[in-house]
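Before anything else, here's the structure in question.
Shown here is a partial selection of chains from the complex, left in place.
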Amino acid sequence: MTQQIRVAVLGAAGRMGATTCAAVEAAADMELVARVEAGQDVAAAVRGAGAQVAVDFTVPGATEANVHALLDAGVHAVVGATGWTDESRARVAEHAARVNAERERGLGVVIAPNFALSAVLAMRFAAQAARFFESAEVIELHHPNKVDAPSGTARHTAEAIAAARRGAGLGPMPDATETGWEARGADVDGVRVHAVRLRGLVAHEEVLLGNPGEQLLIRQDSFDRVSFMPGVLLAVRQVGSRPGLTVGLEHLLEL
Amino acid sequence: MTQQIRVAVLGAAGRMGATTCAAVEAAADMELVARVEAGQDVAAAVRGAGAQVAVDFTVPGATEANVHALLDAGVHAVVGATGWTDESRARVAEHAARVNAERERGLGVVIAPNFALSAVLAMRFAAQAARFFESAEVIELHHPNKVDAPSGTARHTAEAIAAARRGAGLGPMPDATETGWEARGADVDGVRVHAVRLRGLVAHEEVLLGNPGEQLLIRQDSFDRVSFMPGVLLAVRQVGSRPGLTVGLEHLLEL
């Protein structure tokens, strides 16, 4: 039998953390060695437990410090907490590079804004397909308690579509609208994004791509936070062989 | 064999008119007796042909005068031309009532903004279902040459949903949006309406209704103008037994 990966979960008392603990315990190739909660000393906890990989589902105010502590402790990090900026990511990348050089280590950090495989794949496929179609729009649908519109995922998807179109030399999409622009959604980098808020829904995204006589539709549904677990476990398995900082689950999918 | 209905088509040279001529010719219980084009004397043409019912697919500037001429000529009218207002409809209703009273006739006029059965049924079902759901939104999708947004059908659907909610004493829908309102579509009577413009599409509408843990989705697709023909033929068959003005195909469906 192969060696199990020894995993610590930071933010273990939160909803995502608890779900991650359950998923790690259920994985045959992993062992949950530490549940770390707010207020605990992260470095001491992961060292004491002999963790090889730590999954961070804490909060924006804690996650960067946690990752630095993990790097100092020689533990790979998989991060699902939000609140990261270009600056905080750059500090982590620099720290990881320095540690790996000084100590001849191959420590990896994977930060992913979305661990749902369906969401990551939808975004990737939309970007790949975009240059082949005259028109592209994005509809995201969420529960009505969401305070921001459009969703970050929809915004990223639209930006990726826009970049692909620019790369292919495509101009603006056809649109003869003269009246009623308020029904045409938000303009994200030239791509129209529509946000639906409906009781009963969780988190969903549709990308519509159109040419004369044909349509390609890519839709992604997240019904439950367990949908993040296959992506988290995949990152836990791969982070050890990806030294330095990796941002985005798509880089681990070998598409 | 039963008697065939003798049908004239006004605007016979246009796209909808030509499609109607073909549909009437293909219907076993109808006979196409006149193709009337712009510039012809409508009353003379329908009388000369012995038409019982005339279908008007002319233009906004001609259709009201045509209907008055048909009433004077004693011919039932089925109208798919656009451009009607509350005032022009009121004048036709008054004229029909007067003719029917004076001459002891039962002349009927059916004016329908949309003859697609799927569109009419979608609107009707959305209105019927609306009072049972916390949330309701409308997405309409059309080809990118359309100049107005949202579509008239989507606007009517939203208004019917709003009326049903008011009738049931429902308040505003849940919506925690704080930022990004431009992605939330147009507000039609309190119902959010989103307009997608995509090359390859024709005319489509989705109504989404949500409750905790469930969704009802009603979608309608018009791929081709032949989709209007079942509704037109149904109106031709029924207009003779519906004296006076009827607005909307839904009243002929006996739901």
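Going in written order, the chains are labelled A and B, and every chain counts its residues from 1.
Everything that follows uses one rule, which is that a residue touches a chain if its C-beta (ideal position, glycine included) is under 8 Å from a C-beta of that chain, and two chains touch if they have at least 3 such contacts.
Please read these numbers as outputs of a predicted model, since none were measured by experiment.
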Full complex, copies of the single sequence (shown: 2):
4
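Quick note on the criterion: only the chains that are shown with their structure count from here on.
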Copies subunit A and subunit B - rotation angle from C-alpha fit, nearest 5 degrees
180
Can you list the residues on subunit B that touch subunit A in the complex?
133-137, 139, 141, 144-150, 173-187, 192-201, 208-215
